[in-house]
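The other protein chains are all here in position, but one chain of the complex has been omitted.
== subunit A ==
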Amino acid sequence: MPPNAEASGAAGLSVAVLVSIGRHPLTARTRRADQDARAVEMALNMKGAAISLVHAGQHDSDHEEAIRGYLGMGIDEVRLLEQGPQSDVVPALTDALRDSSPQMVLTGTRAETGEASGMVPYLLAETLGWPVINGLAAVESVEKGVATVLQALPRGKRRRLRVRLPAIATVDTSAPAARQSAFGPARRGELDVQALASETDESLAQWQIQPARKRPKRLKVIKSSSARDRFKAAAAKSDGGGGQTLSDVTPEQGAEAIFKLLREEGVLR
């Protein structure tokens, strides 16, 4: 399936995308978050789906700039549920989703700021009682309230799943990259701001947050009782060790041995 193929049967489907404020890894400027933008891109590729974007968080000029990045992808409006700083956005999002009751909710896997634990989709799913799947790579079709989707697995593999709607799906970097954000639409798009009561995240206030320390590199410690072994391990060029060498075999015997290994490792399909 080509990366940007359009899902069939998505007409009339209401899709909500939860978007957050991103942070550029080098310049630390606020921007649209990469994974969330991919989720928007995926929603835009569902032909005929009614897309709504929801952001819960503070409302100031810096954040507005980042949110407008999503508008620039060809979205008319973003709902902004205004919350105080350091607040838990899950209650506000739960209420909003319960009211608007979309059939599908797309989110990024994990935020680029704050705790970034990637828990929000799971918390929402638990309170709403909806199924949640992770690593969405493509939505193939939607029929009778059941979506057929592709899930991305490590090593470029894909798995096909069928999910009963309404459902929440997270999108990670294996989904198709987001389109560019255009300046004009970003200016013209609207923010529908609703000030909501916010719940402060109590435990967050108790944590110490500091810039990331570099993680210590793991040393290769050779545990051996004899000095000779330790010396050999430290000085010797690694020779793989324990490998099996088949010489003087016919090509058929060699091929059989390789075939056996491929079977054991399960790479032959």
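To be clear about the criterion, contacts are C-beta pairs under 8 Å (C-beta built on N, C-alpha and C of every residue); 3 or more make two chains touch, one makes a residue touch a chain; residues count from 1.
In this text, contacts and distances are computed from a predicted model.
Chemist: Going by UniProt, what is the name of the one chain that was not included in the view, given "Electron transfer flavoprotein alpha subunit apoprotein", "Cytochrome c1", "Ribose/galactose/methyl galactoside import ATP-binding protein" or "Osmoprotectant transport system permease protein"?
Modeler: Missing chain, per its UniProt entry: "Electron transfer flavoprotein alpha subunit apoprotein".
Chemist: For the chain left off this view, which of A:Ala50, A:Ile133, A:Leu191 or A:Ala233 is in contact with it?
Modeler: Among A:Ala50, A:Ile133, A:Leu191 or A:Ala233, only A:Ile133 touches the chain that is not shown.
Chemist: Considering the whole complex rather than only what is displayed, give the residues of subunit A touching the chain that is not shown.
Modeler: Within subunit A, the residues that touch the unshown chain are 23, 25, 28, 110-119, 122-123, 125-126, 131-135, 148, 150-151, 153-164, 167, 172, 203, 206-213, 215, 218, 223, 225-226, 228-229, 238-240, 242-252, 254-259, 261-263, 265-269.
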